[in-house]
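Sharing a structure here in structure tokens format.
All protein chains but one are shown at their positions in the complex.
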Amino acid sequence: MTTVVRIRVLSVLAVALLWELLALSGAGADDFFPHLWTLAAAFGDVLTSDFAGDVGVTLFQLFWGASIGIVVGLVLGLLLATRPLVREIVEPLLVYLSTVPKIVLYPVFLLFLSVGTESKIAMAAFGAFFPVVLHTLGAVSDVRPVWLNAARLLHTSGGQRMRHVYIPAMAPTMFAGVRLGIATSIIGTVMAESKAADEGVGYRVIFYYSQYQIPQMYVVLLLVFVFSVLVAVGLDRLGRVLRLGGGHRTDREISL
Amino acid sequence: MNAPTDGAAGTAPALVIADVSKSFGDQTRRVPALGKVSLTVARGEFVSLIGPSGCGKSTLINIVAGLIDGYEGRVTVSGAPLDGPHPSIGMVFQDDSTFPWLSTLQNVEFGMRMAGVNATERRERAMEMLDLIGLRSFADRYPAQLSGGMRQRVALARALAMRPEILLMDEPFAALDEQTRMVLGEELLRLQEELQQTVVFVTHNLGEAVQLSDRVVAMTARPASIKAILEVDLPRPRDSSIVSSDRYGELVAHLWSLLREEAITAFNQRDAAQAGAVR
Partner (left out) sequence: MTTTTSAPPVSAGPGPAKVRAWPRTVGVSLTRIGIIVLAAALVELAVELRWATPLQVAPPSIVLPALWDGLTTGNYLSLLGTTLAEVGVAFLCAATVGTTLGYLLWRRPLFGRAYEPLLYALASSPIVLLYPVSLVMFGRTPVAVAVLGFVAGLFPVLISTYQAFRRLDDTYIKVAKVLRLTPGQSFLRVLLPAALPSVLVGLRLGLTLTMLTVIAMEYLANVGGVGAELSLAYLRLRSADMYAVLLLIISLSVTFLFLLNLTTRLVVKR
């Protein structure tokens, strides 16, 4: 066992021990620091309830929302990217809008769409849209002029250069945008569900919170975190398989 | 493909540059980059353009490539006037121009694929090219897995695979280390014997120009015009051992005597420009 691994194992044990000590000491009243075995039992509680149904609802909303946001973001990004003047006008508007936390638009969606699925899909779509469109715009700088010149001297048409030079050159950064967009979508969907909904994973969190079933709430949150890490790792792998790694990151790396 | 077999192309010189000049900027401030330049390149000839850096020799070769327009004068390729990138002109650039998302083989095939050459023929021709430049065993590697010199060879093979009548090379070895450029120079000599390719080669390396060329065109400082044309009477076939011959040394020395003054002028121009920029 290398020292690094040893540090990791010991750290995990130390955190678990500290948690259990807090639980035993009764700090923070009630169930703020449930015993580890209480947590394990809560795991069973959550899984035996209709949790799968909530997961299905969330995945459905996430899938459609993220897909819409990604497609619109990519198309709009490519359209703007190839029109320098329009881009110059519109890009700052998008950049500034992207710094607004998307969840504040949720009441607007609630007024226009149903409290059910549509408003969550809108949140997920908005979350995905901004990172994708901004990364696509930023990706234009990945297209090195010498590639375009080389392609012209290999007697390509404008359309061929778009398909065979611009898009492959921009793909890694666009993919980085998609990755971030999906992450933002997850956050948006779950936040929306926790604010106003009667089903979905986010609703489940807030349900347990309002019922004061804190261990169960911890378990659901833990599952959400594990899910988002798995998605991130999975997309990373996918990017490497598709040779889409190494896109440049913008300083808009995070968004909510 | 554009196999130039018609009679006119057979007799006209490969490239004629007549009174070409070019300025950059707008009405308020025009910066002349290229004075009046006239030059004729014969079929199968290897011509180098050499001059101080920033003198405008790259501008000239980019005009011939069809990448810069809005120039004065006339350029004709095989007797036909130039309008945008000419189908029988290929080019190798100073910067690495290989596409990193394509393998070596796919890079070499790229132009043929875009032209609609069928898969079997383009595979065959690309492999032929890879044999020629000695990268067959690297066919499935990606540019990121190749050295800078190898990538330039891939770019060369990609241009040659289109069977261009004229190959333009814009300081193709400038970004490489001295030993790599010696090796690539020797390889270019060998290719030249084999293909009898018409080449216009831009460089700022005196030895490279003399070693490779039939004629060396020495250019003045900005705005560039032709200062003198040096016939290189070294025997062919050549290899890198030519650099130890007396005649090679004389030619390089002569070339330097032609260029020295221009290099100093260019140096002072740059100094002045930098001082201006700082101000």
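Order of writing sets the chain letters: A and B. Residues in each chain are counted from 1.
Basically, a contact is a pair of C-beta atoms (placed from the backbone, for glycine too) under 8 Å apart; a residue touches a chain by one contact, two chains touch by 3 or more.
Just so it is clear, the structure is predicted and the values come from calculations on it, not from any experiment.
Participant: Thinking of the whole complex, not just what is shown, which of A:23, A:62, A:178 or A:224 touches the missing chain?
Facilitator: Considering the complete complex, A:224 is the one touching the chain left out.
Participant: Given the contact definition stated above, which residue among A:72, A:103 or A:167 touches the chain not shown here?
Facilitator: Going through A:72, A:103 or A:167 one by one, A:103 is the residue touching the chain not shown.
Participant: Residues of chain A in contact with the chain that isn't shown?
Facilitator: The list for chain A reads 3-5, 7-8, 11, 28, 32, 84-85, 88-93, 95-97, 99-101, 103-108, 110-112, 137-138, 140-141, 143, 145, 148-149, 152, 183, 186-187, 190-191, 194-195, 202, 205-206, 209, 214, 217-218, 221, 224-225, 228-229, 232, 250-251, 253-256.
Keep this in mind: only the chains that are shown with their structure count from here on.
Participant: Let me have the rounded angstrom distance from the C-alpha centre of chain A over to the C-alpha centre of chain B, please.
Facilitator: Computed from C-alpha means, the inter-chain centre distance equals 49 Å.
Participant: What residues of chain A sit close enough to touch chain B in their complex?
Facilitator: 144, 146-147, 149-157, 160, 164-165, 168-169, 171, 243
Participant: Note which residues of chain B are touching chain A in the complex, please.
Facilitator: 65-67, 85, 87, 89-91, 93, 95-97, 99, 101-102, 110-111, 114-115, 142, 155, 158-159, 162, 168
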